[in-house]
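First the structure, in the form of structure tokens, and then the observations on it.
A protein chain is absent from this complex, but the other protein chains hold their places.
Chain lettering (A and B) follows the sequence in which the chains are written, and residue indices restart at 1 in each chain.
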């Protein structure tokens, strides 16, 4: 090993001097996201949008629930995936201000696999399924938006009304929400 | 969730000082008390060889801010020194090594004071009370055995911890001589080991709270049920199980499993039930102290408490009395995080803290009685120390320091009560007993091959095996001969036998170790010296802060296989 090294050194210097063009490598995170995207299976109620198709680490997921309390709404989630993926989970935020017990007014989402229960073996499909579930089964037990959670727990009808009015861009308890209705 | 504005004035008293900023990354380990302890120390390094290991250890101690250090080294800087010691520079050539090293070490930290002692070791040792100023002494090999014996005697008499260190080529060794009783309260056990929930020995307040929280659990809303702190769940299901089992505690493994299954059956995958399920096996244990803790609590020092005993022993005795009375140690009072409503968790936390406070108060009053009996005119033991002891009682540690083994020329090395155990170590493939023997042989070689006196300029004239320029093959053979003799004596002393092929393999391995040691001619490779200096500094920090658990009492590092081994000599 030693001998080869000293012999090859001059050769190496020449190569370095000739200044090869910087070859772009596909990063480990990109590779994994590419794989995850090719394995994604989106139902009719979800679609992705890539502002820049060449940057697959940043995109928007749109959910249009066709059942449940949030039926008729359209919700956009931004996905930002770091180069440390899948060691770190993707950063997901709701782009609209909505009335939902598990999503706060800033768009932070409380979904276990996006934080404390993330594991590198989980893929983007698991996240997408998890987000979809939030609209079918909002969970009042461990809320991010406490007002919404209290409504859901104490008076489901009032919660339903609040969801409708907030989705129409109305106010709930003095807080105004973004209009997210499809039409 | 409208933001609630609370007008809190800036708590400026809590902002970090300049010192806290500088030491931030270490204060997170040993805290302000550990730092204080470091700052009160004065370390003496006695250096004879090329001296890199000791210097590197000092570097790692000056940086975190020990109070003072001194280097005793009468040598003058040579060119070869410049190739191994980073704390010398070209301009140091021809000057006193101790002075130059001190100058370049103190540059690392303006808070630390350094002193160079240039006199020969013999004249230093000839004076009275020379070790009194020091809190810890480091001696770097090689050294004349008579001098080492004197240092050992003086430091032992003053209860000053003594480190003997040695780094040659790819190998390093250090031994630690601690006082006969070296207690440690803050051992920094794993966070999970600290949980002491007393599920099998609850007290009335805890029982009451738990019953309130679990009352009507069958008819609770999913939300409420999903927020019962898991400690309460454990207490509830243990009660339930006991009611079905004639009041017997679920101590056997199958009983615990039964409790666990009960929790699973009733709570499904709710997070708090999951937590309870996961905690059953480790929490459903009677809070008994470990045998090593009981041994400390019943040590002769607590049984015959001397009036001027260290405060540790007063507290240990008081804790022993507490244990005799209640059958448990004082409650540490911590509560791990668990799924719960904020106010429930805080209430539960208060119940644990309050019980810990009561236990601490009881121990304190016993300590004060003991002090009175011992004739202290007023209590002198710091309540903070008692509190720490109570918090860490289940994890206290005691090192019974043992004297350093010194190879004396012409005399057989004796292993005494450790002979049997160490003879067994000879054939342990993971151990490095052979390397320890090679280092002993090295010391014997130095003692028998060096001229008896110091040079006129005060520098030592110790001769190591394989000195550059020497016939290293002949020296390797001599060193191997000495080492083989030590091995045979150890086997004889232990009254055991090692059969072939193991015996021949052992001797061949010793020969390889001796050859490799001789190759270095008593000189250090910087990497190994630096590595050993790091290990030694870690151990010194542990000893000085009386935190964590130090090596007891000998550690070896093999830089070829990249592994270490700890032996009790």
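By our rule, a contact is a pair of C-beta atoms (placed from the backbone, for glycine too) under 8 Å apart; a residue touches a chain by one contact, two chains touch by 3 or more.
The working rule: contacts and distances are computed from a predicted model.
The chain not displayed here is annotated in its UniProt record as "NEDD8-activating enzyme E1 catalytic subunit", chosen from "Proteasome subunit beta", "Protein CBR-RABX-5", "NEDD8-activating enzyme E1 catalytic subunit" or "DNA-directed RNA polymerase III subunit RPC6".
Of the candidate positions B:40, B:107 or B:251, contact with the hidden chain is made by B:107.
Although one chain is not drawn, the whole complex shows that of B:528, B:543 or B:569 it is B:528 that touches it.
By the touch definition given at the top, subunit A reaches the unshown chain through residues 1-6, 8-9, 11-13, 15-16, 18-28, 30-32, 34-35, 37-40, 42, 47-50, 53-54, 56, 82-84, 87-88, 102, 104-106, 108-110, 112, 115-116, 118, 120, 142-146, 149. The set of subunit B residues touching the chain not shown comprises 1, 3-4, 6, 8, 10-11, 14-16, 18, 20-29, 50, 56, 59-61, 63-65, 76, 78-86, 89-90, 107-110, 169-170, 187-188, 227, 337-343, 345-346, 459-462, 466-469, 472, 511-513, 515-516, 519-521, 523-528, 530-531, 533-535, 537-539, 541, 548-552, 555, 559-564, 566.
Heads up, the rule we're going with is that only the chains that are shown with their structure count from here on.
The part of subunit B that touches subunit A in the complex is made up of residues 1, 221-223, 226-227.
Across the complex, subunit A meets subunit B through its residues 104-105, 140-141, 145-147, 153.
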